[in-house]
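Note that one protein chain of the assembly has been removed; the remaining protein chains are unaltered in position.
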Amino acid sequence: MEKIKVGVLGASGYTGADLMRLALRHPAIELTVLTANSHAGKPVKDVFKHFSHVTLPDLIAIDEADWKNVDAVFCGLPHGTTQAITKQIFQTHPNVKIIDMSADFRLRDPVAYKEWYGLDHVATEIQPEAVYGLTELYRDEIVNARLIACPGCYPTAVLLSLVPLAREGLVDATDLVIDAKSGVSGAGRGLKENTLFCEAGEGLAPYAVGKHRHMAEIEQEIGRAAGLDGLRVNFTPHLIPMSRGELTTSYVRMKNGASAADLKEVLASTYAEDPFVTLLEGEALPQTQMVRGSNYVAMNVIPDRIAGRAIVISTLDNLVKGSAGQALQNFNLAYGLDETLGLEQLPLFP
Amino acid sequence: MEKIKVGVLGASGYTGADLMRLALRHPAIELTVLTANSHAGKPVKDVFKHFSHVTLPDLIAIDEADWKNVDAVFCGLPHGTTQAITKQIFQTHPNVKIIDMSADFRLRDPVAYKEWYGLDHVATEIQPEAVYGLTELYRDEIVNARLIACPGCYPTAVLLSLVPLAREGLVDATDLVIDAKSGVSGAGRGLKENTLFCEAGEGLAPYAVGKHRHMAEIEQEIGRAAGLDGLRVNFTPHLIPMSRGELTTSYVRMKNGASAADLKEVLASTYAEDPFVTLLEGEALPQTQMVRGSNYVAMNVIPDRIAGRAIVISTLDNLVKGSAGQALQNFNLAYGLDETLGLEQLPLFP
Amino acid sequence: MEKIKVGVLGASGYTGADLMRLALRHPAIELTVLTANSHAGKPVKDVFKHFSHVTLPDLIAIDEADWKNVDAVFCGLPHGTTQAITKQIFQTHPNVKIIDMSADFRLRDPVAYKEWYGLDHVATEIQPEAVYGLTELYRDEIVNARLIACPGCYPTAVLLSLVPLAREGLVDATDLVIDAKSGVSGAGRGLKENTLFCEAGEGLAPYAVGKHRHMAEIEQEIGRAAGLDGLRVNFTPHLIPMSRGELTTSYVRMKNGASAADLKEVLASTYAEDPFVTLLEGEALPQTQMVRGSNYVAMNVIPDRIAGRAIVISTLDNLVKGSAGQALQNFNLAYGLDETLGLEQLPLFP
Partner (left out) sequence: MEKIKVGVLGASGYTGADLMRLALRHPAIELTVLTANSHAGKPVKDVFKHFSHVTLPDLIAIDEADWKNVDAVFCGLPHGTTQAITKQIFQTHPNVKIIDMSADFRLRDPVAYKEWYGLDHVATEIQPEAVYGLTELYRDEIVNARLIACPGCYPTAVLLSLVPLAREGLVDATDLVIDAKSGVSGAGRGLKENTLFCEAGEGLAPYAVGKHRHMAEIEQEIGRAAGLDGLRVNFTPHLIPMSRGELTTSYVRMKNGASAADLKEVLASTYAEDPFVTLLEGEALPQTQMVRGSNYVAMNVIPDRIAGRAIVISTLDNLVKGSAGQALQNFNLAYGLDETLGLEQLPLFP
């Protein structure tokens, strides 16, 4: 299989690492450029010891990258840094496709970007061509996109399970309570006290209550699905003492006489052909153990004890389907490859 | 200090163990009878190695217990086994006080007991004298009680944070969404596949969705507070990969023009004098790391992004305030001792 | 690629599960028979929820297996149960190859088997054809074997790192101290109190000190390498609060003027061509995070502070290279396939 030359920007973070893990075994990818400014000059295995077994290009600074040697770029940079580099790459190498795992192009409205991220959007002219990379719901756009803004990990879990319901008018989008739980890798590899083993271990903590930035994507996309402007949802994340995995428990009020079975039926028909979405049978409950290390999403709808309400549960691995895996899935689509290529790994349990 | 002779029934379970841990350092307790039918005849340290440092009576079968040698009994037996033994003890030793950590006397209505636990209530004649042992809210009854039915761990966290709000009519009791998270010790020491290290570790799983038995207590007590019969709440528990700790995130719709600040004010005045309830300042978020190994409850009210809603978060150690600690707190009250006796330990962190 | 029909005996245990995880993505394997006596009749996903995404034959009892539909058998049964079934399969289907992950054929001497496992060896007539399946050291025999006795997880880590040194006479085989650490999955999926989350979590415990059965294999193979009968080694395992991963720290006294560098040189030349053995550079220290979920072994030799001594550290994933992965590696060899087929997955980190 002919190789596509791939660059990974931000290769020293967890999403960058998981992208490399998958890309190294992808039959159509050759990793040619790996950047990590703070580790420039080092072998990757000095930064990620689990790559001691393989050969990779050394890490370089982003301004040392030779873009001629790159057909596609995966960005795993912090938000606020991707817009400028994307604009710059497109100016000199307009045929490169960029699959961005940061938040920089997810919000369609630059004003919202400024509001949530506190930064001016510096590439507003290319924002319109950014496709929101929630694969299963935007597949057609992704196929032809040059700039793919992969969703956040939480939004992926939430939107895959709620957008079809909102679109069909089966749930009241103005009364959504989304209780979210994530493993610690979702907080990234940066040094923070609350992600130390001794602080995050053997304990459970809500965080960013009412303020988490992923809320902006969720409101944007559910609002679009429900045809509502300025939608507000409850979204309350919790930090869980595990490395990987994310689970969202969404409490919905049904509309138009819908039942939990109706909700499930909509999800079933939406994802009937999707290789990575598993709608569980009966009242089987999603749990992160079902998806660890894989690109699968598992979901289900459970009737609530309160009449007229239902519970929609969704789980994924935040670094795979929630980030690097979905990015690779989008890459496959954008390059005309089988969507599952390089993503066939089954979950690791235990 | 003169010693009260104490028996612990079910001393080989986690709640029994934590009761012993605390009782051993309680200045007014002498442990005289420890039962564990399946381990009868063994030294306690064979069953709980962390008691290798102390001297305790050997475990005996419950029918070997010499009730004459017991002033007070803590029951840490499985539900369905406590009613008969309680009745029996009271018949021959009516002055013994029984502090029950099981579910057997928590539900005021024997019909509800049968509905939720699938068993006939076999001590209906003494059920009326059982006091629901949620210390802070039933202190006056506990002082004079002979039979104290300590609440479940989840109900303790939920009710302490919601009952005052329901009682004051500040929240809509019919629209409560309670997302609950618990460490694995809440599932007890019985051998079950889902509580093996390899199954529960590095993963997160909802369970008993819409069916958890603690829901019965929650509905009973919030219903009483709100003056509503047949109340139904949403209560959705999740198993978290940690041993101890519990956190409930309750999503409430406010009534009568109440604000989050009003809710907080009610909690502040309710618990102003309570030594174990900590209402956090500002928008500080409760987390289980604040209470591990201690009898404290930490709570707070956070405004929701959706107008008219608030988020009430409550956390405790399920084995201490959620079980053995609260039992001991009730014991102190029932015997006229300082409520904090033997419970002064600060949380263990990290 | 033409498919080889594969049966997995003991498919409800962790090694069986990991074998299925890998086999499902192996291009030359079709899983046709999956047995689990205690779960016969169930879909696999009822027993292992992480297989909810794939289609597999239902579990059956072992005596329901149709051996005509099987070319190769992987045994993940408890020790003591594999000898009889192996003998039986060979009698009726002599061309089936059996790759055994249990301990039943590892010990060359049936007397030793009885001594360590407390059971009579019931297939002594086929024991001689069993090849000890430590791939890198017995590759030539494995290629032609019909019965492959895959080593235990600990022995794999220990022997790969020590046998070459003992064979070359660089270490004193009579003075080996092997301190071993394993994740909890090494104890299997059986229900035992010490592998409950609350017992094994947040704690560390030595076990089976001086008595662990893997010692028998270690002594057998190092004895052979060193040319010593009745060799005794120190082997002290510890249970570590993680699911997967194993690390052995072997303290060796060097002989014949050897230095740590000499030891490393021998390992380097032994494994120069081996795809799954990584000898780390310089004094980089092996850690289980380097190998999780993969078939790699990482090792290194570090000079000791005490003159004349060295420290040999080796790490692997106990369920992969320590069991199912090595079994599949042996399968590949036995069927003339590329040794790495189906085993290319990189370690999962974090």
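The chains carry the letters A, B and C, assigned in the order they are written, with residues numbered from 1 in each.
In the analysis below, a contact is a pair of C-beta atoms (placed from the backbone, for glycine too) under 8 Å apart; a residue touches a chain by one contact, two chains touch by 3 or more.
Being a predicted model, the structure only gives us computed values, none of them experimental.
Among B:84, B:119, B:268 or B:348, only B:348 touches the chain left out of the display. Across C:151, C:186 or C:245, the residue that sits in touch with the chain not pictured is C:245. When you scan B:65, B:298 or B:312 for touch with the missing chain, the hit is B:298. In the complete complex, the hidden chain is touched by one of A:61, A:119 or A:198, namely A:198.
Per the touch definition above, the residue from A:96, A:184 or A:277 contacting the chain not shown is A:184.
Think of the hidden chain as still there; on subunit C it touches residues 174-175, 177, 179, 181, 183, 198-199, 201-207, 209-210, 215, 232-236, 238, 240-245, 247, 249, 251, 283, 285-289, 292, 302-307, 309, 311, 313, 315, 350.
Touching the omitted chain from subunit A are residues 14, 184-185, 189, 191-193, 195-202, 241-243.
Across the interface with the omitted chain, subunit B contributes residues 14, 17, 21, 24-25, 48-54, 185, 201-202, 243-244, 278, 280, 284, 287, 289-294, 296, 298, 344-350.
Going forward, only the chains that are shown with their structure count from here on.
Compare each chain's C-alpha centroid with the centroid of every protein C-alpha atom shown, and the nearest one belongs to A. Note: centroid distance subunit B to subunit C, computed from Cα atoms, is 45 Å.
For this pair, subunit A with subunit B, the centres built from the Cα atoms lie 39 Å apart.
Centroid to centroid, with C-alpha atoms defining each point, subunit A and subunit C lie 36 Å apart. Within subunit A, the positions touching two or more other chains are listed as 201-202, 243-244, 287, 289, 292, 350.
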